[in-house]
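Note that this complex is displayed minus one protein chain, with the remaining chains in position.
Let's look at chain A:
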């Protein structure tokens, strides 16, 4: 399993449009990808699950990937977070 943490800098948090792009990015990988904040976690490949997390600016999330392409997934998703959130 690979993971990284990221603190959201976008004042609007993890809102609809960029969340859709994030989910699309996650769906490119075969491995299981999760988004967690504290006790709560969501399937990063499902827009509804991600939006339901209501991630706000200043909050720290952890992304974990498990499966064959987990290293590539974590690299791509970390870059995505840095570019968009």
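Assume a contact is a pair of C-beta atoms (placed from the backbone, for glycine too) under 8 Å apart; a residue touches a chain by one contact, two chains touch by 3 or more; residues count from 1.
In this section, contacts and distances are computed from a predicted model.
Looking at the choices "PadR family transcriptional regulator", "YdbS-like PH domain-containing protein", "Stage V sporulation protein AD" or "PTS glucose transporter subunit IIA", the name in the UniProt record of the chain not drawn here is "PTS glucose transporter subunit IIA". Counting over the whole complex, chain A has residues 11-13, 15-17, 20-21, 24, 46-48, 51-52, 54, 56 touching the chain that is not drawn.
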